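Here the complex is missing a single protein chain, while all its other protein chains stay put.
Letters A, B and C mark the chains in the order given here, with residues in each chain numbered from 1 onward.
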Amino acid sequence: MPKPLNVGMIGYGFMGRAHSNAYKQVGQFFPSEHKVVLKAACARDAEKAKAFADQWGYESIETDWRKLIARKDIDVIDICTPNNLHKEIALAAAAAGKMILCEKPLAMTAAEGKIMVDAVEKAKVPNMVWYNYRRIPAVTLAKKLIEEGRLGKIFHYRAKFLQDWTIKSDLPQGGQGLWRLDVAAAGSGVSGDLLAHCIDTAIWLNGRLDTVCAMTETFVKERMHNLTGKVEKVGIDDACTFMGRFENGSLANFESTRYARGHKALYTFEINGENMSLFWDLHDLHRLQIFDYKDEGKIRGWKSIHVTDNSPDHPYMANWWVPGLAIGYDASFTHQVADFIAGLESGTPASPTFRDAYETQLILDAVLDSAKSEKWVHVPKD
Amino acid sequence: MPKPLNVGMIGYGFMGRAHSNAYKQVGQFFPSEHKVVLKAACARDAEKAKAFADQWGYESIETDWRKLIARKDIDVIDICTPNNLHKEIALAAAAAGKMILCEKPLAMTAAEGKIMVDAVEKAKVPNMVWYNYRRIPAVTLAKKLIEEGRLGKIFHYRAKFLQDWTIKSDLPQGGQGLWRLDVAAAGSGVSGDLLAHCIDTAIWLNGRLDTVCAMTETFVKERMHNLTGKVEKVGIDDACTFMGRFENGSLANFESTRYARGHKALYTFEINGENMSLFWDLHDLHRLQIFDYKDEGKIRGWKSIHVTDNSPDHPYMANWWVPGLAIGYDASFTHQVADFIAGLESGTPASPTFRDAYETQLILDAVLDSAKSEKWVHVPKD
Amino acid sequence: MPKPLNVGMIGYGFMGRAHSNAYKQVGQFFPSEHKVVLKAACARDAEKAKAFADQWGYESIETDWRKLIARKDIDVIDICTPNNLHKEIALAAAAAGKMILCEKPLAMTAAEGKIMVDAVEKAKVPNMVWYNYRRIPAVTLAKKLIEEGRLGKIFHYRAKFLQDWTIKSDLPQGGQGLWRLDVAAAGSGVSGDLLAHCIDTAIWLNGRLDTVCAMTETFVKERMHNLTGKVEKVGIDDACTFMGRFENGSLANFESTRYARGHKALYTFEINGENMSLFWDLHDLHRLQIFDYKDEGKIRGWKSIHVTDNSPDHPYMANWWVPGLAIGYDASFTHQVADFIAGLESGTPASPTFRDAYETQLILDAVLDSAKSEKWVHVPKD
Partner (left out) sequence: MPKPLNVGMIGYGFMGRAHSNAYKQVGQFFPSEHKVVLKAACARDAEKAKAFADQWGYESIETDWRKLIARKDIDVIDICTPNNLHKEIALAAAAAGKMILCEKPLAMTAAEGKIMVDAVEKAKVPNMVWYNYRRIPAVTLAKKLIEEGRLGKIFHYRAKFLQDWTIKSDLPQGGQGLWRLDVAAAGSGVSGDLLAHCIDTAIWLNGRLDTVCAMTETFVKERMHNLTGKVEKVGIDDACTFMGRFENGSLANFESTRYARGHKALYTFEINGENMSLFWDLHDLHRLQIFDYKDEGKIRGWKSIHVTDNSPDHPYMANWWVPGLAIGYDASFTHQVADFIAGLESGTPASPTFRDAYETQLILDAVLDSAKSEKWVHVPKD
């Protein structure tokens, strides 16, 4: 008899859909002792909550997240709201003893994040943050190659996340689907939205980042605010670049923007080690590029691994199709739910926990401080 | 109130899984009046049927497909068996008035296919064959560009489907997961398995193929047969190449093999028109390459379209994520179910119907005849 | 004291320029005992001969190739005329005891080629045909990898040479720069012009081709003939595709056309062996793609070798620049002259000799015969 894992979902946007799809798929592709049950969907607007619940198969709805948290039949609270609600909901859920899966970034600031970490650790509730890119098979394979010690001393880590969807100056800030442009809801612009992903992957693959020096820019200074109906100053960063040094001595070069014409969601990272280099690109997410210096000289070159073998060689892929058939972006969430459940069953929590994600908040704070002060900033150890 | 569409699935292998995933996803991503219900899974082995039904959420099982077809609560029969069972099951299902979704290739031979077409047309049951690549958004976009008349006169169509998984001579033929190597179960080798896909796409995009001249090869002449326990002659084609001429005057060059080291499932096609050329590659299925001769000379070149915009520009993608985030191979099945349902609702059946797929059988027969006779063969018009 | 090698060049078009550049470069990049001297340039039109000689530094001119051949101060005759003059010039040059470097294809037909081979062999004069692609470093590296036995049993060899420059139906045939469209001057269309290159490389890399089955097409049936001023029937093949079998059991798939919109000079080849596959593309001529099955499973993939290391690992490159800096198409001719001279000095003639190139003529004849007869044709062994 499978153990039910009753999910209460707060939010119904892009991430609400992505997580719901994962909950529905996980049992078929990664069967376990647990069975995810879509118990309740919560949104302030009852009609929207109903429509979402009907479409995705949630058994019930709530319009007040506090009521959702109060329900005894809910095991897991999934926080898919704008960033400014993460903390309050997470604290309440922790207090109610619920497991918590929180969308990234964990918090608006490191200070908020610290409170959230303390809350879940005090409550001893399983917790995780949806930095889903760790579970793209090609990225997970990169992690394995690094853990196996194949790269040797690391010299460089560079990452960028380039988009172009906010170039139009008549795009409003705020409101449905546009809260990412509203500093009050999002806390920051590309740094919290895009760089956060780059940082999470980087510290997972390359360890602690020690110092940073950053620059931000807001190209479009004023936009109509959909919630107020007025043209208002834009508070977010449209672009954020930073240099830095990792604790292992390697150099960091990070960049994110929503003004790189031609790039939809070009998240790339490259790590250069003494013996091997790795490169990944979200636009071709099923491939990992590697250069292996140990190859014989005459046949040395960059290799493109099509990470689609249904074998243990390629993380997660043994559970999908046959070699050559790529899975999508969405599968990364399915993998994350599978790992969360595996963590429950094994007792070793799946990463990134709130604590892991807090490290990213510390770096984000340092980056934004540096951009403001125009100085190098040391990332605190906690 | 959604109308239930009760599916009875026969088979539980690779395609059984792929179709089941699509049935489960379609309502969330392509909502309609119909609601797919996974009513029954059928397999000769009760234990396997049970395990599959449990994992995928089928409500019941059957161990005899005739009983499944006899059930009044089944609307759709999905045939995911080896090829040698397609005809018999389809005829019975048609006789019982069931809708039929049949895995490709439709039949073992064109003669078999003809009988099946006649049966479904006489019974007037909705029918479709799972040539899923038509519903990869990049391929569907290619179709749209052709329909819009952008290519002008067509000169060339070339396609190949290259794999490398049967190079090992100690791989057995026949038995679980290996029936594709057994001519008795599969009818043919790469021609029915791989070329069939290439042909289906080609006639959809470029019209009737008139004449062909083919060559086949069986590199490994004998293999252990898992069902008999004996080393037996291999009856399938390991590789099949053909040239030909389309009715529109363009030249065909097709190739398929399971002996192209380094290629997992490299299905590519290219069409060269007077004004525009198109190229697609299953290994990067989310991209369509186009060359537009109407571009200004100095900036003319091959363009890689990342077919991931959630807008009507990119077929099916408005129903998925945000720009830049690729969907997987699996989504092509979800789209096919969505289109099948849309066909039921609109009255215009989704292609390829059995009749459409029969044209592919005629070509496959001509190809195999040509390889045997070493002569050019005319493809009959029906 | 370097030995002079006095060149008499016949022709001043594209190839006349490419060879002259090579003669001028070879001493700087591949110094040897010999010193190439540009002794005389020959063209029917004295003014054009003079202009060419001045621009390229030829010491003198001739307007009658017979006179050029008669000159005692000429060691090497370089034949850069249209194909229909190759035989006559080569026979005269051989009779005069001159070394001969002849543009490809060697001859209009195999019969012509046989006469030419006999002539140079009887005269014992050093001879070579300008199949320059053998000397692209990436292609030479492919040859080395094959010779080292890395590929194992070969299953497939496919090559294509795609262009798009004759799609315009108002392009004339014949006359300056357009003799390649005139069957009287060229002998054939894409088969002699483009396929000849593909075949030369193929038999060098993969051995004898045993049987072929071909198809040709002339898309534009009539064109203005510049020399007659009349619209005349086009006698050349615009496209030529063939299948075949090599003596080593591998399958051939070759295609060439001047109607593949978007491709300027896309010569590609791929060879699939049991243990390794290789791919090369003239549009990125400095790269060789390899797939090495002996790589560990988890990091197996296609590797792009940037064949630019100035080390013995990368053929010819030790004589050029530093790693990462590509050489151009033109360098292949420089390499060929260097190898021709090295052949003179070592006594082992550089390939392809007239005899080597004659094999390509035999295949071309078989291909055109097959296209005409619509039958499989055996390539004679000589």
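By definition in this document, a contact is a pair of C-beta atoms (placed from the backbone, for glycine too) under 8 Å apart; a residue touches a chain by one contact, two chains touch by 3 or more.
This structure is a prediction, so every number in the text was calculated from the model and none was measured.
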Touching the absent chain when the full complex is considered, from A:Phe14, A:Phe30 or A:Tyr259: A:Tyr259
Chain not shown: contacting residue from B:Asp54, B:Glu88, B:Glu247 or B:Asp309: B:Asp309
Chain B, residues in touch with the chain not shown (by the definition above): 141, 144-145, 290, 292, 295, 297-306, 309, 311, 313-314
Contact footprint on chain C, counting only the chain that is left out: 14, 17-18, 20-21, 24-25, 27-28, 31, 55-57, 163, 165, 263-266, 282-286, 306, 308-309, 320-331
For chain A, the residues touching the chain missing from this view: 155-156, 158, 164, 167, 213, 215, 217, 219, 239, 241-243, 245, 249, 251, 253, 255, 257, 259-263, 272-277, 291, 293, 302, 374-376
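We take it that only the chains that are shown with their structure count from here on.
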Innermost chain by mean C-alpha position: B
Whole-Å gap between the CA centroids of chain A and chain C: 55
Contacts with 2+ other chains: residues of chain B: 263
